[in-house]
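Only one protein chain is missing from this complex, and each of the others stays in its spot.
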């Protein structure tokens, strides 16, 4: 594929400086880019690398102009890069139809232009929207609803009655709608609490590989519009994740916790059950959240505290031996003072 | 489905107060319940919510009587709720038989009333008990034994020679009997130690989604009766989990560790190898266990200490900056005292 620099500038709505007819064959990082490729500079920190780069053109933020080659100014060079990468890598979807080697249940409603690969299982009474793709090894239970343009990678499991929106992407190995972990102690062992709820995943959600999104005990576990979940994440029964929230790999969220909008939980965070995490909260990697968090706070640590305080504490902890020496020294000096005063 | 309040009272062996003929159509939480549904109050903390609830009847603990509607007194309202939920949600199992699209090996012993779905693989010489359910995408290796009434969800893998008891439930994506992680350094790289043991899972065990239960190097990895394991849990080779032990999501237990009965490991706990965790031990979320723990103890933290001490330490750590100020202040005051005494 080949685009002119002018085409790229209008694709990202950027301000072009240089030859609009320059041919660009691809996009790459500053170090990898060749002279027919475009690269990008997210900020002043990368100016030196930009000068050393062999890229034929650059996307730069406003203010960065001394670049010695054609460039496009963009308010958000990273986003512009993503859009150009999409332009160059896009392959039109060619619907496969329904493979005769797929197992389709009774009374399944199939939308237009499906791609249902071999070795797929779809249960009875399930409703698939238009342009749904189910790769080989995908299991979709009975009574499931899947919206238009949703893409499900190989070996994903979606269990009975779950509801999945439009333009959702689910990566391989993820399990949607497994039983929530609920057992009532009866004195000597445990009685399984039936998990009769569902999982509802709204439009434009993306879920990584080998995640587990449990169905609700009653009602629904609810992943709201635009949520992005990385790999190996655990979402327990009746959890709610608010719009555009970001969950990094290996996070675990316990039952009935409600997470707000635009929250970021960094990798390996653990959240206790029945909490409320407010909108725009940011939680540092490996933190342990055992209390609800008001909107807008940044917290870190296990148990988590305000991020600023956590940084201070980490600093002090790294100097605890020194602090202990100071205390021992003080003890000695105070004892000497006491003795001096006594005599 | 519809039950009378009297039927429900005898189903949970509770003491009925009110109209035995009242029709109940379902069970729900206090906030969701409608006037034909029953709800439950686990303790005095929920009395206000109970008063506000539209539920037509309530299950309450002994002593809570001022409820202004029909109620059933139960010593364990949570268990009673679970039992009624089971009553209302129960669907009789309809055996599917063996799908012609399942791949069944040679010399497989099939029990009565099987449900072997399409796209299942069962290896040679495997023995399946009565009323076993294997959903689509399940892989069962060669020489495996699976007990009566065991239910295996889609895309589970059970590898060769593993032994699974009766009434076991295994959720999607879980791998039983992968190789333990064993390598002997030979000076420049690693020699793979064959993992020739098995996994044995006893009766009434439930294992969540996307767990990994490794086979033993020699002998067996052993999950004993009644153990309940949440999602994304790692159980390494030769681990033993004692009866009715509870393992919450994302816990990892290293090789050859022996966990006692009725233990609770909360979410994201890590346990080093070759340890003994005594009966009735409780471990707080995200703790790191590097030493054996005597029976009955509650521990938390990484490295873990007695839970009570951990709470104290967390409190002190959250005030470390204050403590440091105090120390600096003391240094100054002691220096002044020394100077005063000198002069």
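Per-chain numbering from 1; labels A and B assigned in written order.
Simple rule for what comes next: a contact is a pair of C-beta atoms (placed from the backbone, for glycine too) under 8 Å apart; a residue touches a chain by one contact, two chains touch by 3 or more.
Keep in mind that this is a model prediction, so the values were computed, not measured.
One of B:53, B:155, B:221 or B:244 touches the chain omitted from the figure, and that residue is B:155. Across the entire complex, the residue among A:29, A:62 or A:97 in touch with the chain not shown is A:29. Only one of the listed residues, A:36, A:76 or A:125, touches the absent chain: A:76. Chain B meets the missing chain through residues 103, 119, 121, 137, 139, 141, 155, 157, 159, 173-175, 178-179, 181-186, 188-194, 196, 210-212, 214, 217-219, 232, 234, 236, 250, 252, 254, 268, 270, 272, 286, 288, 290, 302-303, 305, 309, 312-313, 316-317, 323, 326-327, 330, 333-334, 337, 340-341. Contact between chain A and the absent chain runs through residues 27-29, 32, 76, 78-79, 81-83, 85-86, 89-90, 101, 117-119, 135-137, 153-155, 169, 171-173, 204, 206, 208-210, 226, 228, 230-232, 244, 246, 248-250, 267-268, 285-286, 302, 314, 317-318, 320-321, 324, 327, 330-331, 334, 337-338, 341.
Everything below uses one rule, namely that only the chains that are shown with their structure count from here on.
Annotation: 26 Å between the Cα-based centres of chain A and chain B.
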